[in-house]
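What you see is the complex with one protein chain gone and the rest in place.
Should a chain be cited, it is by its letter among A and B, assigned in written order, with residues numbered from 1 in that chain.
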Amino acid sequence: MGMFISVETDDTVIRKGNGLAKRLIEVCPVNIFAAGTDANSVAVVEDNVDECTLCDLCTQASPDGVRVVKLYD
Amino acid sequence: MHFYEFEAKRILAKHGVAVPKGKLVGSAAEAASAAQELGGDVYVKAQVFGRNRGKAGGIKEASGAADAGKAAAAIIGTEICGAKVDRVLVEEKIAAETLFAINATYDAAAKRPVLVATDAGGKDLDDVNDETPERVKRRHLSLLGPVLPYRSKELAHDLGLSGSGLNRMTGVVTRLAEICRQYDLTHAEVNALALTSDGRLVALDAHMELEAEGRYRQKGIVEELGITDADTRGARAPTEWELEAIRIDEEDPRGLIGPAVDFDGDMGLVIGAGGGSITTFDAVKRLGGNPANYAALGGNPSVDKARRLTKLVLSKPKVNKICVISNVVSNTRADLVARGVIKGVLELGLDPAETITIFRVPGAWEADAAKILKKYNIDYCDRTVSISEAARRAVAKVYGE
Partner (left out) sequence: MAILLNEDFQFIVQGITGREAVNFTRECLEYGSKIVGGVTPGKGGRDVYGVPVFDTVREITESRRVDGSVITVPLAFAADAAIEAIDAGVKLIVIITEGITRLDAAMIVEYADYHGARVIGPNCLGVMVPNVCRFGSLGGPAVDVRKAFTPGNVGVMSRSGGMTTEICSTLTTNGLGQSTALSIGGDPVIGSTYADLMPLFEADPDTEAVVIYSEPGGSAEAELAKWVEDNNSRLPIIAFVSGRFMDDMPGMSFGHAGTVVNRKEDSPAEKIRRMGAAGIRVADQVGDIPDLVKEALKG
C-alpha cells in the first residue's frame, strides 16, 4: 500500500483472464504491475504505487481483477 | 556557452581570419618564455568571460620576458570579472591604424541574422550605438541560401573602405557570418579588428557564444576545443546543491526541474514552471522573503521528482519551511505534486502542516489535490488567491506576521 494510493489485485480473477497478467503489465504507464510468481499472475510494485496517475487503464483491462483506491478520499 | 578568447581565436584562425601570434599559458614562467619566443612587445590577457576585462586589470602590456612574467604573475590567481584566472594568453602586440568592430548575430525584431559593424571599434558595440549611432552600420542576412558576400561588401563600403581594404573586409565579415551560422552561435563578434599600416586585418579580440540549444549538434567543435561535458560555463560555477538538482532531474525523465539555483536565504521554494516560478520568486522577494533557492518544477513531473526536489530544498541548513506555488497548471498535475511534496516532508520526519506554509497549484486535478492537502491539514488555496497573495501568506508564516 502506498501513502496515497492502494492497488489491489484478485489473483483468481487475473489467472482466469487470458493473458491478462501480461496486459496489466503493459498498460500501466508507471510500472505498477510486474510479473508474479508465474506467467499468469502479477505482483504489485509497492514502490511505484504512489505514482499511479488514476488513468483507469488497468481497471478497464480487468474491472473485477484490479481495484485502485484513493486513500485520501 | 561562452568561448574564451583563445578558443574564439582558434575558430577564427581555422576559418582564415588573421589573429595575432600568441600562446596560452598557466604560469608566470611559461608566460616569460612565451614572450621570449614572440619577441618584441606583448599583451598578457586573462582568459575569463566578461567584457570589462581590460578595465578590471585583466590585460597588461609587457616588454620582454621578465616583464611578461611579472604581468602574468600579477594576473594569474586573482579574480577578474567574477572568475579566478588560471590561464593567460600571451600575444604579440599589433599596432592598428583603424580599429573596427564586427558582430554577426541575430536581430530578434527582424527575426533575421544581422551584421553590425563600426569603425569605432575596441569598445562595446552597444556603447558605440548609444554614443555615436551614425557610426554603426547594419546588414540583415537571409538564411534561405548561403551567406552572400555582397552583403558584407555593402557593409565594408558603408564603413568607408575602398580598394584592397574593402575586399579584405568583405572576406572577414563573410567568414564571421559563416562562423556564426555553422556553429550555432548567438553571436560571433570581433570587437577589435585592426587595420594595420601594411593593410592587413587582424582580430585582436573576439567574443563568441554557442547557444545552449545548439550544443547537442556541435559536439565536433566542442571536442576540438577540448571542452568537457562537465564544463557548463554558467555565469558562475554550479554549487553542490545545484549539481544534485541536475542529478535528480536527469535520473527521472518525467517532468523537469528547470534551472535550480542556490541562494543564501531561508525560505524554501518548490515553485512551478517557467513564467510562474519567476513571478513567484519576484513576489516572495518583494514581500521581504529571502529565498533559499530558485527551482522551477514543471512538464508534468512524477511524484518521485517532486518528492526528491522537496527533500533537496529542505536539506538546506537554513530552511525549515517551504512554499509550493505555481501558476494555473495545464499538463502538470496538482495532485501528483501534492503527493510528492508531502512524501518528501514526511520522509524527513517533519510535519507537513507546519512545514508547507502554503500550497497553491490550481489547474489539472486540483480537486484531488485539495482532498490530499485537507487530509494532512495543509493550508491550500485555489486560483481565486493570486500568486502574490499566496506568496504573502507564505512569507508571513515563515517570518511571523
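Here is the rule we use: contacts are C-beta pairs under 8 Å (C-beta built on N, C-alpha and C of every residue); 3 or more make two chains touch, one makes a residue touch a chain.
From a predicted model like this one, the values you see are computed outputs, not experimental measurements.
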Message: Just to confirm, in the complete assembly, which displayed chains does the hidden chain contact?
response: B
- prompt: Where the complex has a chain not shown, which of B:248, B:267, B:323 or B:364 is the residue touching it?
  reply: B:364
Message: Using the touch definition from the top, which of B:211, B:266 or B:347 touches the missing chain?
response: B:211
- request: Decide which residue listed in B:273, B:303 or B:372 touches the omitted chain of the complex.
  value: B:273
Footprint left on subunit B by the chain that the document does not show: 106, 108-109, 111-113, 126, 142-144, 181, 184, 186, 211-214, 234-235, 258-259, 261, 272-279, 281-283, 285-286, 294, 296, 298, 326-331, 362-364, 366, 383-384, 386-389
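Throughout what follows, only the chains that are shown with their structure count from here on.
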- prompt: Which part of subunit B faces subunit A closely enough to touch in the complex?
  reply: 302-304, 333, 336, 339, 342-343, 346, 368, 371-372, 375
- request: Please give the residue numbers of subunit A that touch subunit B in the complex, ascending.
  value: 3-4, 30, 50-51, 53-54, 70, 72-73
